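One protein chain is absent from this view; the other protein chains keep their places.
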Amino acid sequence: MKHPVISLLTDFGSSDHYVGTMKGVMLGICPTAQLIDLTHETPAYAIAEAAFALAQAWRYFPKGTVHLIVVDPGVGSSRRPIIAEAEGHRFVAPDNGVLTMVFDKVKNCSVREITASGFFRKPVSQTFHGRDIFAPVAAHLARGIAPARLGKRIQDPVRAGFARPVQKAPNHWSGSILKVDRFGNIVTNFVSETWRHLAARPFRMKINRHFISRVTANYASAKPNELFLIEGSSGYLEISARQSSARDQTRCSVQTPIDLLLL
Amino acid sequence: MKHPVISLLTDFGSSDHYVGTMKGVMLGICPTAQLIDLTHETPAYAIAEAAFALAQAWRYFPKGTVHLIVVDPGVGSSRRPIIAEAEGHRFVAPDNGVLTMVFDKVKNCSVREITASGFFRKPVSQTFHGRDIFAPVAAHLARGIAPARLGKRIQDPVRAGFARPVQKAPNHWSGSILKVDRFGNIVTNFVSETWRHLAARPFRMKINRHFISRVTANYASAKPNELFLIEGSSGYLEISARQSSARDQTRCSVQTPIDLLLL
Partner (left out) sequence: MKHPVISLLTDFGSSDHYVGTMKGVMLGICPTAQLIDLTHETPAYAIAEAAFALAQAWRYFPKGTVHLIVVDPGVGSSRRPIIAEAEGHRFVAPDNGVLTMVFDKVKNCSVREITASGFFRKPVSQTFHGRDIFAPVAAHLARGIAPARLGKRIQDPVRAGFARPVQKAPNHWSGSILKVDRFGNIVTNFVSETWRHLAARPFRMKINRHFISRVTANYASAKPNELFLIEGSSGYLEISARQSSARDQTRCSVQTPIDLLLL
């Protein structure tokens, strides 16, 4: 790739120098890289939320992209750094489940433990593997080294239990919230494709003390403040309210359960 | 252009993957693009504030820049996507008035409705035209396709009524706030050039219960905490306070009216 792309996803925030420092390290190794922020506002240590953001975004990047994920509560412990390859994309991350949604969606995924310390920045600090391990490895990949040079294949990368809704009774599913976006739209873990029949049948979805009973095709066709379901661009059903915040209306958080009754 | 520039202005915030996703799409189409964030912290659906930010910034970019604006409360409805061309710059945006301040400032502006769906990402989602329509169109423009290939010229793009101050009486104008910046400086809608004579004559400007009666040439010449008017870099008169926040002192918001009395 003449203009290799590296996407960055961390929980470092934007008020510290950490992300900029990683970029400085990468440009020293791969000066032509296109460094694209996915987000750095993942809540600290929130592996599930990072996994969701990555799952939403990675396919929209060009093949050859290196996705660098540093949400790493286990830094300094013995958790492995890994590289995964799938559909022409590369993923560099700690082995803590943050790639679960990638593994779930692709057919063939080669995963390696990164052991080739010759590509690390020296000395490797105890607390900032983003700068000393993950960033330089991502930049070397973007520059063209073969993943096989980084370490041996492994068969047991960590897969986290990110929920699909659980069936509680013949007509009752218990789901959860994957993400609340800044507009207050609530991304559920009901996959749109699986639940498309909802639009054509009576149902009742309950979140806190609020009920939703309609799937609409677009925001404009809803009444102001009405809560409704919509097939969001995420691939999951989203609870939304027209030009207002579904989160504020329902007072939900990422921990709030969602119940679906088919009537 | 060998290194085409695309500026991005949205209300997507930086904690979601939306902006990164749009950038991934664009780099797939135009790998050499320089992708520059104008801001993504525009309050949700705040067309006027986005229009102001764009108006302030666009001329400082090199000719040939494509400005991509996605503040789009009407996504999914029938509002048109448009492209405008003025002074060598291109603007890709929903037709909702967000380009009003561009239209106001330039002499010749060619505007087209974007209808050439061959340049869109398929399938086009109901909720994320930024990713599926605006970003790919901006990237194709940056790569070199002619605007004429995107759709036909229109004569009636939406122009929003962003206020200039209204004259209430021979010596009384009623104005408004365009923006409060993070330092607490209050950008009024009094155009500096039009109101330059204020510096040489007695006046009283009222905002909440506070009065300003002086225009100063620079921050350093004001007393600490004094409220004063200054010709800001915005082209509008700004209410400022030296090394403190004019917003905090006046407890104003973007909705607060401003009254000017010539004495």
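By written order: A and B. Residues from 1 in each chain.
Following the convention adopted for this analysis, a residue touches a chain if its C-beta (ideal position, glycine included) is under 8 Å from a C-beta of that chain, and two chains touch if they have at least 3 such contacts.
Remember, predicted model here, so these are calculated numbers, not experimental data.
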Full-complex contact with the absent chain, from A:G28, A:G88 or A:P202: A:G28
Residue of B:S7, B:N96 or B:Q249 touching the missing chain in the full complex: B:S7
Residues belonging to chain B that touch the chain removed from view: 1-3, 5, 7, 14, 34, 36-42, 53-54, 56-58, 60-62, 65, 179, 181-183, 217-220, 230-233, 243
For chain A, residues in touch with the removed chain: 13-17, 19-21, 23-25, 27-28, 31-32, 35, 44, 125-128, 131
